[in-house]
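These notes concern the structure reproduced below.
Excluded from the complex is one protein chain; the other protein chains are retained at their positions.
Up next is subunit A:
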């Protein structure tokens, strides 16, 4: 595959819930190896766009290409890892251990009629370790705090070593130390393993530090460029797509 060819390509995407048009004329290419921060106000359509990419919703208009294949004929879903915005909506009483939950991330990759082996087990343990949850490996997921659960779901997405990882506000509810650790982890995955990342967040400051590209979505794309270009946007330009004045909080790490 040509290194420059986009692994996701969206053309003229339009999406309407009942009567409300949430996305219109969205054009966007995701380059292999990039780390894209998707920003935008609440209700800007970020989650909707991700659901379209993941095939959970089909757009009213436009076309979508995944790994050079039209979305309709795309089958390699295990190339894409996903951490959803509301992972915490699962049934709390479900008696599954952290190990079992993270193993579920390999189900599709292992494939039908094949079984979990020693190598898979090691991958699961490594993924749990990478989110700093090893001491809870055999604990029931329901007994963990919200932030700890979210880290387990991140491990579940990482375990299958996806080529593209899509994360919808994955750090909500995670404490400062682990957010920092998590961004470092993403940075390593991106830099050394070449995993392409698409991350939705409201944490603009951190994003400009780690991302290779910033995209701003509010119904349509208002900005697509490098973090430094984003930072040099004037307040006026910024408020046109947020619909209200904004302050960028810069973090000094």
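Here is the rule we go by: contacts are C-beta pairs under 8 Å (C-beta built on N, C-alpha and C of every residue); 3 or more make two chains touch, one makes a residue touch a chain; residues count from 1.
As a working rule, contacts and distances are computed from a predicted model.
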From "Metal ABC transporter permease", "Tryptophan synthase beta chain", "ATP-dependent DNA helicase RecQ" or "Cytochrome c domain-containing protein", the hidden chain's UniProt protein name: "Metal ABC transporter permease"
Candidates A:107, A:134 or A:232 - the one touching the absent chain: A:107
Contact footprint on subunit A, counting only the chain that is left out: 54-56, 75-78, 80, 82, 84, 87, 90-91, 93-97, 99-101, 103-108, 110, 112-113, 115-116, 138-140, 156, 160
